[in-house]
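The complex appears here minus one protein chain, its other protein chains still in place.
Naming follows writing order (A and B), and every chain is counted from residue 1.
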Amino acid sequence: MASDDRTLTPYNVLPNRQEASLLVVGAEGVGKHDLSLAVLKIPVQFSLQIRTASSLPLPTENADLRPRIDFICFIMSMTDRESIQVVEKSLSLVDVKYFLGRACLVVTGVHSHKKMTDLDQVTALADSFNLPLVFGEVKSEKERDQLARRILTMTEVAAGFKNHVSPLLVESTRLVTTS
Amino acid sequence: MSSGKGVRKKQTLEAAVRYFEKCTGKVKVRGNLELQLSLETVKATSEESGLEPDQITTLLDAAASGYFAQTVGRQLIRSLVPSSRVPQEAVINAISWMSSNKPSISIQCLLLRWILVVYDYIDGYDKLHSLYGILFLFLDSQAMLPHVCHLMFLLTRKEDVKMFRVRKLLSLIQGRVGPQPCLLGLLTIYKLYYPNLVAFALPPSNKMFFGSYDRKWRCQVREMVEKSEARQALSASSSLGGNAAELGLSKSRQLAIQAPAKKRRRLEIPISHSASAETQLSESMEQVSLSVNTKKVPFVRVDTFMNLIDNVEKIEFPSQIAACLRDPILQHLMAYAADRVVTARFTFWLQHTLTDEFLNHSSVNVEENERLLRMLVDFTDFLQEGVPVVDSFISSYLHTWNGMDYGPFILRLISKCQMYPFSDLNDLILEPLRQLYFSSSVYFKCQCLLTLTELLRNYAAYECPRLKEWSAAVTAENNTTTILPTDPSLHSVFPERLNETVQPALVLQKLAAFVDRLAVLGLRIEGDNTLLLHSVVNFVELLSQWNQQHGVEKIILPSEHLLRRILFSDCSSAISRLCVAFCRYKESFVQSSSRQRESVSAFNDMLVDMCDALWRNKAFINPTQGSLKALSGELNPIVTSMGIPYPSSRFSIFQGQAFLPYAWSFLLQTQPEGKRVHPNQLKGVKDVYLEFLEQQNLAGVIRFINTFIMRKSVSGRNKHKSTADHLRRQLQRARTTAARVRNQLQQARATVARVRSSIIYRRHKQQEQDLQQREAAVNAHVNSQCEQEKDVEELRLQLNSAQVKARVLYRRLIHVSHL
C-alpha cells in the first residue's frame, strides 16, 4: 500500500527501546486531555510520550521531532455527533498496520440520556477497521483511571514491553467464526 | 415548635384542598393569589410528606375538571404524590374525566402517566379492570397510545383477550399507526394468552415495548411511599406486633408492612398478589379457561411449603411474576411447573427491567441494580440453568461493558450462561471478554479465567446432560412414534432454548481450546504471575476431573504450550497441582471405555516431558519421546549455546528454580553447619528429600512420581531399607527425647521466672518489716533460685547431648541411604 506523506505509519521512525508513545485523536471536548493525564499518572518503567490531536493528518510543522507512534487511541463521545465524524475522517489517514492491534476506539457516553449517535454505527465503524472498542466515561475519576490503565496496557503490548508479546500475537487468539 | 409548625401546615393544606374542592366553574389564574398560594401549599406538602388518599381524590377531580388553566392542572397532577396508597376511586375518576373529554388531550395524557406512575400503589384493581373496555377506546388517540397500551399491558387478563380487540390492534399496526413497540407489546401479551387468536408473526426484538417515562416522578413517589411505610412499620412493630394477621389483612399488605424499607426500592421486585384473589371472578374464569381444573388456588394463599405441595397442580401464579425473584416458594413452583405463559411473562418483565436499568440508564441506581443482579445469580443457581433473556442481556451489555461496573455479578452470570453453538458463544460473549481480557490488569485476567472455567464446569455438569437427555428423548420419540409428544419443559424451565443443533462435546472442546489460548498468552504477558498461574491450573484441574466427576466422555488435554508454561514456571505449588491433575488424567484414561488413541499419545508425550524435566534431568534432550521431540534437533544447540551448565537438569525437583529453595533448606537442616551445600548432594537421598517435600505441602509431586516413575534400584534399595528404617526409628526416638527435654527446660525456666517475680513482689510487701527478717528471707529465696538454675543448666546439657545424638543418627541414616 503506497502511502502518501499524509498517512501516519508506524515504521517511519526507528523505535527506541526505552520509549513508548501514544497518540490520542478525538474531537474537541471529548476528554483527550484528561484521559492523557490519567495515563501519565500511572507509574511505568519506561518513558511514555503522549501526543493529542483534534484530527488527522498531523501538522507538518514539527514532524521530524515527533517520535514513532506505537499506539493510536481514537476517542469519541456518543453525545457528540461531530466526534464520530472526526474519527471517521482520521481513520482514513492511518496506515493499515495500525489496525492490527495498534489502535483502539474509546467510546464515552454509551449509557447517557443524550445519545446522538447510534451504537450500531459505532460498532460498524469499529468492525470495518478492526478496532477494539473500549467503553467508559472520562468524567468519573474511577472509570477514567480504568480506561487509562487499559489504554496503557495496550500501548505496552504495542511497544513490545510485555515480554515481547506483539499485538499480532494477541490478535491471533481471536476467533473469526463464519456463520 | 416543630409540632406547631406541623399543625399549621396541616391546616393550610386542608384549606388549600378545600379551596380546590369548592371551585366549580372557570377560575382566573392571573392575579389570583389564593389559587397560587393553595397550589404552592399542595406542592410543598406533596414534596414533603405526600398526600392522603381522600386529598388525592379531591385534587384529582379539581385538576381533571378543566376549571383551571392547563398549567395549574398540570402542576396539580404532578403533585399527586401519595403518602401511602392511592385510592382506586381516584383512578376511576381520572378515567371518567378523560371520557368526558373535558380536560385537554395533554392533561389526559398526563393523567394516564400519573396512573402508570402510581400503578403499584393503587389499593385495588378490580374496578379499574372493569374499565378495560373503556380504556381500549382511547387507543384511537395518537398522543395517548403508548400510555394506554402500557396501562392495558399491566391490566390484561386472560378473559380480556377478545377477537375484536385483536382485530383492532392488528388494524392499527397495519394501518396508520404502524408497528409501534407499544402496540406490539400489548399484542404479545394477547398472543401469550391465546396464540390461536393472534396469527400475526411478531418480530423478535430486543427493544423495550414501553419507553420509560417520568423516571423522576416515579422516584419521588417511591421514596414517599417508602418513607411512610417505614414510619408505619415502626409504629406497627412497636404497638400491634402480630395483630396484622388477625385483622385479616391480605398477604400483600402484610408483606408491605413487614418488608423493611430497604427491600422495596424503585427497582421494585414486586410482591405477589393474585388477580383472582382480588376479583373473585371465578365464574367468568371458568368460562374462558381452557384447562380442566379450574379451581385455582391463588398463590397469595399459599404460605408454607407443605401447602405448596398439596396444591401444586392448581396454583394460580401471581400477577406479578417477577415476585419469584424474591420468593423461594414461588421459585420452587416455577421450577416445577415450567409453564410457558409464566416463563414468557417472567422473560418480558426481566427484559424490560434489564434493558431499562442497565442499557438505557446506567449508573443511576447502582445499589438496587446490584441487588437485582444478585437475585438473578441466586435464581439461576437455584434453577441450575441460565435464563435465556439474561443471556441475551449479558451479551448486549458485555458489548459496551467497561469491565468494572457490577463486575462480579456480570461474571457470575456469564458463567451461568446456557449452551449455544460455539460460533454464537464466541461472537456474543467470548470476543468482548477477550478484548477486555487483553487490555485489563492481571486481576481481571484471573477473574476472567475463573469465570470461563466456571462456565466450562457449568456446561459439563448441567448443560451437557440436559441436552443429552433431550436429544435422547427426541430420538426415542422418533423411533417409537409414541402418542405422547416429548415435552421440552420436562428438561428445561425455558424450553424454547433447547436447541438440537448444539453439539455439546464440540462446544466444550472449542471452549476449552479458547480458554487455553487465553491462558497461555495471558501468562506470557503477565510474566507468569503466580495468581494467574493458579487460575490457569484451576482450569487444567477441571479438564482433568470432568471425565470422572461429570461424565464427559471426551478427555481434553491442556495444550503443550500451557503445560510448559506451568512446568517451567517458578511456582512449586502450581507444578504440584499440575502433577495431581496428570494423575487424574491417568485414572480417567484407565477407566475410560472408549479408546482415545490420539489423546493417549499426546498425553504420553506430555508425561515424558514432565518426567524428563522433573525427575530424570533430561529436559530438552530426549530425541525420541516427548512433545518437544520434533523440535529437539533444533532446540538442543540453542539450549546448549545459552551457556548454562547442565541445562537439562534446570527444571528438576532438585535443581529447578521452583524447587531450589526447598533443596537448600533441606540440605541446610541435614548437613553439618559450615559445610558447603549443593543440590547434587540430594542425589543419594531422594526418598528423604521427597518426604521433606511432602511435608512442605507438595504432595502432588510425590504422587506423580509414585504413579508414573518406575524407580530403578528398587531391589538395591530394599537391602538398605531395613537399616534405614531402623535408623529412622532411632532418629524419631531421639527427636522425642529432645522434645521432652526441651519441655522440661521450658518448665524449669518458667519456675525460675515465677520465683523471681515473687521475690520482687515480696520486696514490695515487706518494705515496712524488719531489715534482718527481710534479708534472711531474701537469702533463702536466692538460695533456692540458685538451685533451680543449676537444674536448668543440667537439663540444657541433656538436651544438647540428645540433639547431638540425633544429628549423628541422621547422618548415619543419610549414609545408609547413600548405600
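The rule we apply is simple: a residue touches a chain if its C-beta (ideal position, glycine included) is under 8 Å from a C-beta of that chain, and two chains touch if they have at least 3 such contacts.
The rule we apply is simple: contacts and distances are computed from a predicted model.
Asker: UniProt names the one chain left off this complex as which of "NADH-ubiquinone oxidoreductase chain 2", "Ubiquitin-like domain-containing protein", "Erg26, C-3 sterol dehydrogenase" or "Centromere protein N"?
Answerer: "Centromere protein N"
Asker: Of A:54, A:79 or A:173, which sits in contact with the chain we cannot see?
Answerer: A:54
Asker: On subunit A, where is the contact patch with the chain that was removed from view?
Answerer: Touch with the absent chain occurs at residues 23, 28-29, 33, 36-37, 40, 47-55, 58-59, 61, 66, 82.
We take it that only the chains that are shown with their structure count from here on.
Asker: If you average the CA atoms of subunit A and of subunit B, how many Å lie between those two points?
Answerer: Whole-Å distance between the two chain centres: 34.
Asker: Would you pull the subunit A residues touching subunit B in the complex into a rising list?
Answerer: It comes out as residues 104, 107, 110-111, 113, 119, 123, 132-137, 142-143, 146-147, 149-151, 153-154, 157, 162-163, 165, 169-170, 173-175, 177-179.
Asker: Would you pull the subunit B residues touching subunit A in the complex into a rising list?
Answerer: Subunit B reaches subunit A through residues 358-363, 399-404, 422-424, 426-427, 430-431, 434-435, 438-441, 514, 517-518, 521, 524-527.
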